[in-house]
Each structure stands twice: as structure tokens, then as C-alpha cells.
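Removed: one protein chain of the complex. Kept in place: all other protein chains.
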Amino acid sequence: MSDHGHERSGLRGWLDRRYQITPLIEFLRHKEVPKGPHSMVWYYLGGTTTFFFMVQVLTGVLLLMYYQPGEATAYESMRYLTTKVPFGWLMRSIHCWSAHLMIISLVAHMFSTMMLKAYRPPRELTWVTGYIMFALTLGFGFSGYLLPWNKLAFFATSVGTDLVKSVPVAGDWLLHVLRGGPDVTANTLYRFFALHVVILPLLFVGLIAIHLLFVQRQGMAPPLGQKVAPRGMKFFPSFALRDLLLWLFCLMILLVLSVFLPYGPGIPGMEWELGEKADPFEPAFPGIKPEWYFLWEYQLLKEFPPHLFGLEGPQVCLLVVTLLLAVWAIIPWLDRQAARNEPSSGFSDFGWGAIVFLTFLTLKAWDIGGLESVDSPASLKVIARTCAWWTLGLGVIVIIVRFVFYLDRWFIFTGAALLHVALHGLVGLSYLTAGAIAASLAAAAVGIRILSARKTRASLGGVV
Amino acid sequence: MKRLLPCTLICSLALAVSAADKPPIPEKLAALLTATNDTGQPVITGEQRTYFDGLNDHITALLSNATETEIITRADHLASILALGLRPQKMEVLLQDNCVLCHTDPEVQKPETLFSLSPPTGSNSHLNLRHVVDDVHFARGLSCSGCHGGDPASDKLEHTHVKEWPATGRYKNRAWVLSFCARCHSDPVFMNRFNPALPTDQLAKYKDSPHGKLLIETKDPRAPDCLSCHGVHGIRTAKNPLSTVNPKRVHETCAACHANPSTMAGFKTPDGSPMPTNQVAEYRASVHGRALLERGDLGAPTCNKCHGNHAAMPVGLSSVSQSCSLCHAANASLFDGSKHKIAFEEHKWPQCAKCHGNHGIGKTHDAMLSGGPRSLCVECHQQYAKDNPACTATAEYFYASITHMNEGWNRFGAAAEHLAIRGLDVEPIHDKLNELADTVKQARSHIHSFSKNSFDQVAAPGNKAVQEISALVDNANSEYRFRQLGLAGSIVLIALLMTAVYFKLRRLER
Partner (left out) sequence: MPEQESQRPTRRSFLDLLLGVSAIAWLASVVYPVLRYLKPLPRAGTGGPTRLSPAELAKLSKDAFVIVPVSGKRVLVFQNAAQQLLAVDAKCTHEGCTVKYLASESVIWCACHNARFDLDGRVLSGPPPRPLPKYAVERQEDGGVLVVAERTQA
């Protein structure tokens, strides 16, 4: 027994004598959040994502008390839950809204850590665990969507799981395992239920623990390029209470949305009215779309022709997407400049380019500006043009802000993405052709820039 | 690319094999098939050539025979026959009928007597070849000679035509047409060979009808005969949409005379007033007309449904409700048991038509029951039932009941929509609204009983339903208010907590 233990009284002393919690308490007392010239607002996003996740767990457990998976009981139990159970409608509404808000918060968190280069060494694995959690969250969304067993969910799941077929070699096996059969049936419901309620939560909680452990051990990433770290903000009580304030505010927003828009905002891909029970023998209704966070991939798949370079269109698309996602995963190892604690606006630019790419596809998937007959070639052209104008507008604003306020000088990726959008939407080239042109131009520009940077460094005698 | 070459080889082999089976085309026919016009274009188009290639041997032989016997000598003549695209059975009839074959040859005939695919309008003797080959008689093998006489196999021009017809005046007095058509159509044994289901009593019915008496007894040249309604050369079955007696076109056929003031001048209705000519116009705007002509509902009646077709006559006074009750059985049976029937018979009013009209039957509306400007009840009752104020009261009661239920349905339907968007459970409301809608329909029908008791039996559940729905909607609204209140309360508490935390934070950081 240490002398310190004897000094402390009460609960703290009792615990300290058994578990030596004093070092932990001291660590928490001195824990700091880095402060810099930039706003600290980005540091809160991980917390809000966690908050929404905790809301999901709580409301999810409550929903589990009444929900029954099964062909004859899933929809009926949901109906009972949302109409007869006191506050049942509220629990379901909160669960749906919190899911979407969690994803929005998560995406903001991911892109803000990306722009602030928080992934640079020694925090590479924090980025990787976060990346895996992002994938798991999308899995949560996808598996949870089927559980009410209504028409919308049934068709969205059929369309979504179909993609798995395109994986080479294991495609068919994966499809059967995912669906519990060749088609979406009650078996799919059981598997998705297991995924949503047990498998994914276990994995996610494990990963959160690791992710937070890393953050505790290493502290939050300081802003890039700081030579001397100034005094940070104390985590307890300053940051923690601000965090709490923000969480309470998020809760308020969540409640307002849940009560006034219990079925979602009514945007396609963001609506969850219970509707009618799923009926496998009815044809899918027109305008069926997946959830909004999958819309970019859904639209990208539509841009590919049935066959390309001897492979099936979806397979090529899957390959492209896998490559892009793989690059995204290993960014901490690719970004040498950030590793040297130098500004690397090239990778910021890559992030913005990705945002432009995703935005355009998502807008297009929403048929913005479309005519009466949405599938007609004329309508598709109009949609492409309208979305192109919007994306270009937003993109130009981003470039100006970055140039003026953040003094960025890398615009190759954002420029290429905007060029792609312009070539496809305004000039009228096919999506893939425009993409190929923009990508090759970008590659050439990057190559030139890297070579000239090397030459300049060499001419300076290798001095960095 | 790799697959193109073997494919071409196999395809050409197949063609060669199939071509080898076909006997070679006789010279004369072949020459016509490959003939070109002044500008060097082939006269026989690709489509016509494809049609020809698809013909069986028998038809091809008949065709070639026609060229050999010099009946078909020109490529454009051949083209006009191939352009019809007839099936083999009709082609056989046509090719064995020299009347058609000669009369379609521009070189042989004068333009006025020529058959053509697109004749100039207004020409009496210029026939439409398309009509002729579509004719139901032609399809069954009764071609030109069947009516006109002569020998179809003969290649010489004979004038044994008009053997069966009056030599003179056949346009002025058309009574001869009756026996001409009835020669076959009133002979059951003969008609049994072709269409056992077709009735053979048309002439008998027609003879006793106003049309028949007009033609036979009065000898009026305006009177219609078989051909007036059925046409002459392009007679099609009633099921054919192009037939003049197809249900959707019957009113046009009748209107040809009955909507023409000069044709109808001088005729009178049974009660002595001049014959109106607005029936078809009224019918077209009526619910029956719109149902049949706009929505294509073949259940809706047209002229012959109420008037008869061959025995067409005005609907007798006592027959009006019989005629309507063929479809509107429920309302008719309610009416027949009611006191209005006795009153209407006394006044000699045409039952259903007195309130609803005959040709221009419009959509019924609840205001017909009210005391307002569109009321039907009040006018008559003031004039004829002055001593019974209870009747007006009953009509008002009907109106009030039905409009109350209807308004309830509209109001609560809108409220339910409103509530559904806000996430409340509206299924019980929708179920009750459906019940209410059914009750309103039944109640509207039951006014034909003109009895408050009878009506109440049906309307009472409706009123009850309105009350129940009102209660459900109120419940839902109060639930929604509860939710809003709960939210407001939660927001207040969260705001309070946020304020406390904020000030605590400020204090701690000082």
C-alpha cells in the first residue's frame, strides 16, 4: 500500500487502494487538446459520431425488445411498435435519424482529419481503424435498412446485394452467403439481423476501443507544421464540457427532427416510412434508390456499359472503386510531406477532388433537374448538365476559399474532378470518356509537378 | 469479328438450301417482279417482295396463272394487290375473282370504275379495295359475283350483272334492298353454314319498326335500309372497330340521319312535337356517352341498347324504367316499390327519364335533393304535391344526411393525410373512411325509395361512422399535440441544462 493511498479518503481512496487509479486520474487531469491558429471545431466531430453511436445502441436495444425478425413477424412487429407501443414511434424515429446523422458526422470527421493531416505518423493506425469503422457503419446502415421488411427495404436490398455478384472468383459464393440463398428471402433477414445486432456491434465496439485507446495514448493530433506546441486546452473540464454542450445540442436537433419528420426529410434515399409489407412476387417500383450514402456507387455503376475491356461493366466498376478505396486506406503512408510535418496541400486537394467526385455522382443519382420521363436520353442529358452546373459552382467556391484563405496552391485533383464534370455534363461526353481524359490529364500534371519539384530540390543541393 | 466469317458461311448455305426448295418463278411473273419505273426504281417495293416470297405454292401458282392468262400485265397492278398483305385464304378468293383482278388494272378500266387502295373522296363508283377485302362476305368467299352476278372465272366482260336488281330506279326506291339481303340473311338453313350464332329475324323485326314502315308503306326515300347502316362493300362484323355498327360507332351511324335537320324535317315524335335532332349531341356529353366513347367502357349503353337496332323505335312510356333497370336494377327496384311510381304513372311521366333525362343523362349530384337552385324535388312537389310539406322535408333530410357524410369523408380524409405525414397511425381512420364511402354510395342509391325509414336504415351506419372517425381524428390530433408538447418540454430542459453547463464552464475557466 502506498502512502498516497492512505491520504485519500472516500470512494477515490477505496478504489485507489485496490486498483491504483491515481496515475489514471493524473493522466486525465493533465490531458490536453492541441490548440492552434485554426478553429478547434473539427476536434469535436469524433465525439459527435460517438454520441450518435451511443444513441443508436440505446435505441437499438430498446427496439430489440419489440422487434421480431421473421417473414411473418418483422413488418407486423414494426407496425405494432410504431403505432401501439408508447413512445415506440419516437424510438424508431430517433434510431433512423441518428443513423443518418452519425454517417454525416462520420464523413465530416473523416474528411476533417484528412484535411488536417491527422493521419500522419505516428497516427497511421488510428486512420486505418477509423477507416474500418466507416466501412462497418455503412454495413450497419445497409443491414438495418432491411429489418422492417417493407417494400422499399426489400428492393433496395435486392439491388444492393446484387453488386456482390461482380466480385471475381468468389462473387457467386459471396452472393449466396450474404443473401442466405440465391434471392432475398427470410434467410437474408435472419443474416442481416445477426449482422446488425451482434456481429457488427461487437466489431465496432472493439474498434472504437482500439481507436480511442490510440487517441488516449497519443493524444489528439496537433495542427500541421507547428514547431513548438503551444499550451493546449485542458480536456477536463474545458473540452469535455464543451463536448457535452455540443452533444446536448445534437440531441436537441435529433429530437426536433424525430418528432417533426418521423419519416425522414422525404428526399429519395432518405425516407423510411413503413409503407407496405415486402412482397417478393411484386415487381420493383420505378425510382427505387438505395440510401443516400450509397447513391454515388449506385450512379457510378449505371455509368458503366455492360461490357468493358472484355470484362463485365460492374466488375470494372468494382475494380475502380476498390482501387480508389485502397488508395484512401494507405494515405498515411503515401503522404510523405505530412510525415515530415510539412504542409501537403496535394493531399488536401486529393480529398477535395474526392468530394467533388462523390458530390456530382450523388446529385446525379437524385435526378436533379430531370424531365418527366426520367430515363429518357434527353432527360439524362439535362440532369447531367444541371448537376454539372451545381458541382462546378460549389467547386469554384471551394477553390477560391482555399486559394485566398488557406493559401493552397495544389488544384490538380479538384481541377481534374471539375473538368470531368464539365466534360460530361456540359460538353456531353460519356462519363467514362470524360473521366479517362480528366484522369490522364491529372496524372500527367501530377507527374510534371513531382518531377519539377524533384529538380528544384536537386538544384538546391538536396536541402529541403 | 472472329465469329462473323463462319456465321456468314452458314447463313448463305441456309439461304441456298431454302432457295433450292422453291420452284423457279415463271418468267412473266418474274419480269413483273423486277420491273422498274421511269426513274429506274423497282415498282415492287421491298416489303411487297418480302410478302410475295412468303406466299405458299398454291397462291404463287394462282398469281402466276393470272399473269399467264394476261389478267395481270402490269407491275403497278401486281403491286396494288401485293400491297394489301392479305392472308392466304383471302388471297385465294381474290385471285380467283377476275372481277377484282380486272377492276384493279389501271389499263383496263376507267378511273371512275377502278378499285383503288385510296380512292378520291366523294366518288360514287370509285371503290376502296381495302374495304372490299375487309368485307366479311368477301372473307367467307362471297365476292363480287355473289351480289352483282356474273362468273368470276370468266375473263370476258359480261353484263349478267344487275340480274338480281331492278333495272331502273334502284337508287330512288330502296325497298328492293330488303329482300336482296334477306335472300341469305333470313334463311336460317343457309346462314347456319357460315355463322350459326347470327340471328335471322332482322327483316321481320325491321318490317314492323318505324324505319321499316317508312320505307315499305310510305316509300319515303329518306328511309334507311340494310345498307344505310351496315355499308355496302366494307361490311364488317360488329366486333370490328371499323364497323359502322360497332358499339363505339353506332351513335355516328344513327346520327347520319337523326342529327341532320334537313333529313329529319317533317317527322314528329309520338306526342306530336317535331322530331329533335340533338339526341346524339346530348348523348355524347352524357355519362353514358362519355363512358363508352372516352373511357371505352363497353358496359355503357348506346342507341341500340335502349331503342333496339333492327326493330328500332322510340322507348315507350312504360318501358323507360324497364330499359334503365336492365343495368340499374337496384335503383329501379327501389323506385318500383315507392310511392313515386304510382304518382308518375298517374301523371304519365317517363319514370327514370323525368329526373335523369333520356339522351343527355348527366352525372347525378347531391344538390338534386336540396331545396337550392339545382333541386329536382322542390319544383315538382310545389306544383303537384302542394298539400304534402313532409315531402320537401324528406328531400331536405336526404340532402342533409348525404352531404353531412360526404363532407365528413372529405374533411377527415384530408385530416388523415395531414396526420399520416406527421407519423401518426392512420390505418384505423382509413378503414373507417372506406366504410363511410361505401355507406354514402348505398345511401345515394336508397333515395330512390323516397322513404325516410328505408333511407335511414342505410344511412344510420354512415352517421355513426362519421362520429367514430371524428373521435379517431381527435385522438390522433391530441396525440400529436402531446408529442409537440413533449418535444417542447424536452427542448426546454436541454436548453436549461446547456445554459447551466455553459455557465459552469465559464466559471471553471476563470
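Chains: A and B, in written order; residue numbering restarts at 1 for each.
Everything that follows uses one rule, which is that a residue touches a chain if its C-beta (ideal position, glycine included) is under 8 Å from a C-beta of that chain, and two chains touch if they have at least 3 such contacts.
All of these numbers come straight from a predicted model, not from anything done at the bench.
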- Item | Candidate in contact with the missing chain, chosen from B:Ile25, B:Val136 or B:Val501 | B:Val501
- Note on the structure: Out of A:Val33, A:Ala74, A:Met91 or A:Ala338, only one touches the absent chain, namely A:Met91
- Note on the structure: Absent-chain interface residues of subunit A come out as 62, 65, 84-88, 90-91
- Positions on subunit B contacted by the hidden chain, ascending: 486, 489-490, 493-494, 496-497, 499-501, 503-504, 507
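The criterion applied here is as follows: only the chains that are shown with their structure count from here on.
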- So how far apart, in whole Å, are subunit A and subunit B when each is placed at the average of its C-alpha atoms? 60
- Message: Touching residues of subunit A toward subunit B in the complex: what are they?
- Response: 82-84, 89-90, 93, 237-238, 241-242, 244-245, 248-249, 251-252, 255-256, 259-260, 262-263
- Item | Touching residues on subunit B, where the partner in the complex is subunit A | 421-423, 425, 427, 483-484, 486-487, 490-491, 494-495, 497-498, 501-502, 504-505, 508-509
